[in-house]
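Every protein chain but one is kept in place in this view of the complex.
Our next item is chain A:
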Amino acid sequence: MSSYQPGSVETKPYVDPTPLPDGIPKVQELGVTSGPLKSAAFFIGAYCKEFNEDFMLCKAENREPGHCLKEGRKVTRCATDLITKMRENCLSQFEAHWNCLENNNQEYYLCRKPERSLNSCMFEKLGLTKTIPGTPDGQKPIHEVENPIYKAIQK
């Protein structure tokens, strides 16, 4: 009774090892975790706008996973390209910002200082700006407000 009994259920989830069919070109997955993705989100939106919109229009046509593989590969390649460029040009600012996000519950408003240095570096080196669509006219976008009401309580 007290001897070891192997469980009838695997503790590891079964992962289907079958690779993609040969007819589909392979693409390296981005493999970036949530912090860097959140840090780079607006630049991905600016840099890959065409590919992203193309992909989403394709998805609106048909939700089948096989329908938009080509557009999806373009999206992933573009994002990979951007992340590589960011790492080449603004590595220290990028790392400072996403580390800050990881330490602050991934809230943008707690990381404005590293964000501003990253934004200015991205603008100087790659010409990309962070724009938040839908900001009311004549109002400063929230990431450029100098003295916001919501900020870190601890200095």
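Following the convention adopted for this analysis, contacts are C-beta pairs under 8 Å (C-beta built on N, C-alpha and C of every residue); 3 or more make two chains touch, one makes a residue touch a chain; residues count from 1.
Going forward, contacts and distances are computed from a predicted model.
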item	value
Chain left out of the displayed complex - its UniProt protein name, from "Rpf1p", "NADH dehydrogenase [ubiquinone] 1 alpha subcomplex subunit 13", "beta-aspartyl-peptidase" or "phosphoinositide 5-phosphatase"	"NADH dehydrogenase [ubiquinone] 1 alpha subcomplex subunit 13"
On chain A, residues whose C-beta touches the chain left out of the figure	13-16, 18-21, 24, 27, 29-30, 37-38, 41-42, 44-45, 48, 51-52, 55-56, 59, 62-69, 71-73, 75-76, 79, 108-109, 132-135, 139, 141-143, 145, 148-150
